[in-house]
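Excerpt of the complex: some chains, original placement.
Labels for the chains are A and B, by order of writing; each one numbers its residues from 1.
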């Protein structure tokens, strides 16, 4: 049986990545592609790399007959997403890739995004899409909220440590190195090749990045008390990928053990032997996440390095993994691609 | 039925790319990986990005029991390849990725490679591995010689034009832009990041690149007379990919028609509408090849731009395509991956 899939906001990078993944998925088929500003165009006009595929033309959201759709990926900008999703049929399974349903608390949403939420009741309903930690809820969910790509990376390396109580909750520092595609296909000066080549920049310094809303929500929930991490992302001259360096206070072996225990049966998350760290390119274009722990020279301190592909495991791959669960498919269907290296 | 595959020279980039492709191939399984200088190591020590796969450890070629192997990819350096291949069982199907069996004429081989061939009789037997043009021979071949990656790109844009007689055979110029991985995983100064970033260099200028041996052999064969193209490759700051710009004298529409006719039924080679050209990244990490034709402002001249991924369609993907044919599989098995973009 083939599942009919619609992608709303298909003209962004995450939309294109979903199409890439569906192209080799055994039981999914692209039934509709919507991009209001580009409705009427062929997908291959927007993304020539997809021209070999037999894809429907881009349409407006209004033109889609959702009764013929089994699952809808919503890759719209945040704020637009909530406006659209609340108008979709109540029976439609939805994986949202925007930021709109990641935070459950309307006040937290307003704090980080600045506006009142247009569908607060759906905030409650939505299941947070970090598959490895919300798997059972996702299976029966109607609306799953994809996580931030930085938020996913940070949580993969920290959740088991917070959960196991092996690190000092007040002394967590996350330093991320991220590629340009995390900012989407937006023509901004700072993302130009001429600007980024041979460059590196810290941004949202001092605790202003919106993904902190997710960290705060999730880590505090696990710990049963407020947890506020320090988080600084850095833009580096690459198109894809996130490498997260976590600085924690705790015994390195205990940190390692907590991670190994948490991910022992996970198909996509792998913990390296103690003392080794992964490289960003090791997971390129896949749904994999690698994590490595090293003891610092100062006892009681450890460095935890994690990496994933922001467009895949950090976004569209995660969305696909969740969709598989929602549709009753094998969780890894279409996602066991090997990394592209070099 | 699963085919047992051996890869000799598994520690190079083409070896790793073969492993990547086999990882999602429906009927192939990596049975043996040989790399004499790294025998005893795990493949994941050499290529950490493959650590999620269940692969055999690296061994020496001598340690492989070839009676249990259905097909052998030989990704050894040229000259070594011919020495090894002539010692392999006569019944073993072999796809060689080196330069050793591309040229049929021992004199031509010596001219371009400098040494006498160690297995001249096998030079005659080997089928040239440009699948789209030697498909039937490949199906029944025991030994297929993978083409040079530059040679493949140039032939895809030029063979139909020479065959159809629509261009001046004495006025063909090929200007290639190639990524660093074409030179393999060799620690050479000119391939260092510090040297290549923000750089571009022409190399083998003036008709000294060895892939000219293939161009000369094949184009002269098609034309029924000697054809010598002018060919200049340029190294650009990228890891993968070849973009070939061909300058030909002929009517652009006739050029377009010849290409469309040649590739109408090909699964991997696509000709764009007249006036459009492909970008190098459009085919990243796939077995696709895109070709575009543009008429020059001066009548009777056309520009033909072709692109492929040197490690995939230009090497390991082509090898897989040929192996599929040799094993009686669907030619596209395991090769319908969508490009990784951005």
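Everything that follows uses one rule, which is that a residue touches a chain if its C-beta (ideal position, glycine included) is under 8 Å from a C-beta of that chain, and two chains touch if they have at least 3 such contacts.
The structure presented is a predicted model; accordingly, all values stated were derived computationally and were not measured.
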item: Oligomeric state of the whole complex, in copies, if 2 are shown; value: 4
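Here, only the chains that are shown with their structure count from here on.
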item: Averaged-CA centre spacing for the pair chain B and chain A, given as whole angstrom; value: 36
item: Chain A - residues contacting chain B, complex; value: 13, 16, 19-20, 23-24, 47-53, 181, 185, 197-198, 239-240, 270, 272, 278-279, 281-285, 288, 290, 336-342
